[in-house]
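What follows is a set of notes on a single structure, which appears directly below.
Omission of a single protein chain aside, the complex is shown with its protein chains in their original locations.
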Amino acid sequence: MSRAASRTGAALRPGLPPFLACLALLLAWQIAARFLAVGGVPDALSTFRELPAIIGDREALGEIAASLRRMGAGFGLALLFSVPLGLLMGRSRLVSALVNPLLMVGYPVPKAALMPLIMLWLGVGDAAKILVIVLGVSLPIIYHSRQGARAVEEKLLWSAAAMGMSGPARLARIVLPAALPEILVGCRTGIVLALITMITSEMIARQTGAGNILFNALDMAQYETVYAMILVVSALGIALDVLFERLRSGLTGWAEPIPSPAIAPA
Amino acid sequence: MRAVAGSLHGLVGLAPIAGLVLAWQVLLTAGWVPSALLPSPGAVLARTVASLGDPAFLGHLASTLYRLAAGFAIALAIVFALGLAGATSRIADAALRPVIRVLAPIPKIALYPALILSLGFDDAPKIILVAADALFPILLATYGGAGAVEQKLLWSARAAGTSRAGTILKVVLPATLPSILTGSRIALVVACIVVFLAEMITSTDGLGYLLVRSGRAFQTVDMFVPLLAISAVGLALDGALAAARRVLLRGFPEEE
Partner (left out) sequence: MSEALSAPLAGRGAPAVPHPGPPMIGMAGVTKTFKRRDGGTHLALDTIDLDVAPGEFVSILGPSGCGKSTLLYIVGGFVAPSGGKVTVSGDPVTGPGPDRGPVFQEFALFPWKTVLGNVAYGLREGGLSRRDAEARAGELIERVGLKGYERFYPQALSGGMKQRVAIARTLAYGPKILLMDEPFGALDAHTRIKLQNQLLELWERDRKTVLFVTHAVDEAVFLSDRVAVMSRQPGRIKEVVAIDLPRPRHRDELLLDRRYQRHVIDLERMIEDPPDLAS
């Protein structure tokens, strides 16, 4: 009874529990900083006071926007070739055998660590940073697209073939939608890696961007700015996640598992 | 017949890697890229082999492995504790879910400066960073898996006399194990990546530090060695996880 009620409550305001969680976390931060006096940690309120300085700073805002633009470009480019490649790998054993070892070798290598090398070849401009992000996000997308394509019911493809659908058409019209939930799992890991790559590559390149602001402030011992920048980046991560979640539930609502309580019988 | 086809498939996979190395060599021999910017594959291989006998290099490798292992173990311990709390108490579950939902998408590397400020430049901030980054993929997969446990499995166990608390250990955990292992696999890759990056940012040892040091000295050959090493570490750990999966999940469909 009460569960049903709380479920409808949650349905009315799906954003409420995460919002409360945010408040609780900030409160915990404030209390920890004020009363436990963890070494050198400014409290939440003074960090918030620092925010206008960043958000009001045209230059800083521009840099953050540029970071996001590069991330978007890198992500888009990666999607463009990773999804078809992954799907193809999932449906063709030969392609999979051909490409998989290379991917497995490349997966654990931090792509941001290639930044010094790539900068040597492409310079310090946007091209290098975008390429690094492409490298960073493409592997999980390829990997999960492949997993998704593998799990497609063979009979679906047989019936499509019987209807006279060509190979590429089957890939686009049967395999792609069927694998979509799994592809989106890959995209989610991709977003996490894109943010990691973006921040560290900017930190390594030390030119512009959110990562640069963060580590400059650290070098100059502007600790409030460090924390304020962490807040900004965290907010970016959360906002991207919310957007992504919207997109996902819109695209794959049909595959949603019916939520059921794990333990308690009704 | 099968085995032959299998090993042929394995060999096919070497072709792109060989092609890449070949193209790399061609770039150099044709003189399109100066060898100061890009060392030859032969030189990189020779240096890597030489490094394996170098105690200093092995020390750096050990530092990285230690941070990786410690961080991953902490992450697993937290997953276990939070999973148990969420499975036994509705209130804990209701409180944890939104907190996890909020914390999961934060790029943990951004917290690294704060960790350094509070914990110093030692192992601690790197281990915590690895733990924080490894935690969420496993946790999200675990929650997803536990939520999807077939209800009739729980009912079957309850009817056979298992207590409600007992089903957590006897049904929910084994039924969730595939998800936990899948999450661990993603977490492992992310952990390899962040431990390396953290060492690049501030460190006096570890594979990431080796890369930065070689870069500063413009020794491009040496820059490739830690990259190859972290790739090998990731591959080996992934292989170990896959083996564990085969043993633990004999009754479940294969993933690979």
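Labels A and B are assigned to the chains in the order they are written; within every chain, residues are numbered from 1.
By our rule, a contact is a pair of C-beta atoms (placed from the backbone, for glycine too) under 8 Å apart; a residue touches a chain by one contact, two chains touch by 3 or more.
The model shown is predicted, which means the values in this text are computed figures rather than measured ones.
Enquirer: Which residue among B:F121, B:W155 or B:F218 touches the omitted chain?
Expert: Only one of B:F121, B:W155 or B:F218 touches the chain omitted from view, namely B:W155.
Enquirer: With the full complex in mind, choose from B:F121, B:F218 or B:F252 the residue touching the hidden chain.
Expert: If we include the chain that is not displayed, B:F252 is the one touching it.
Enquirer: Please give every residue of chain B in contact with the chain that is not shown.
Expert: 150, 152-153, 155-162, 166, 171, 174-175, 177, 249-253
Keep this in mind: only the chains that are shown with their structure count from here on.
Enquirer: Can you list the chain B residues touching chain A in their complex?
Expert: 9-10, 12-17, 20, 33, 37-38, 87-88, 90, 94, 97-99, 101-111, 113-114, 116-118, 133, 137, 146-149, 151, 154-155, 158, 164, 167-168, 172, 186, 188-190, 192-194, 196-197, 200-201, 208, 211, 215, 220, 223, 227, 230-231, 233-235, 238, 255
Enquirer: Note which residues of chain A are touching chain B in the complex, please.
Expert: 3, 6, 17-18, 20-22, 24-25, 38-41, 93-94, 97-102, 104-114, 116-117, 120-121, 140, 147, 189, 191-193, 195-196, 199-200, 203-204, 214-215, 217-218, 223, 226-227, 229-230, 233-234, 237-238, 240-241, 257, 259-260, 262-265
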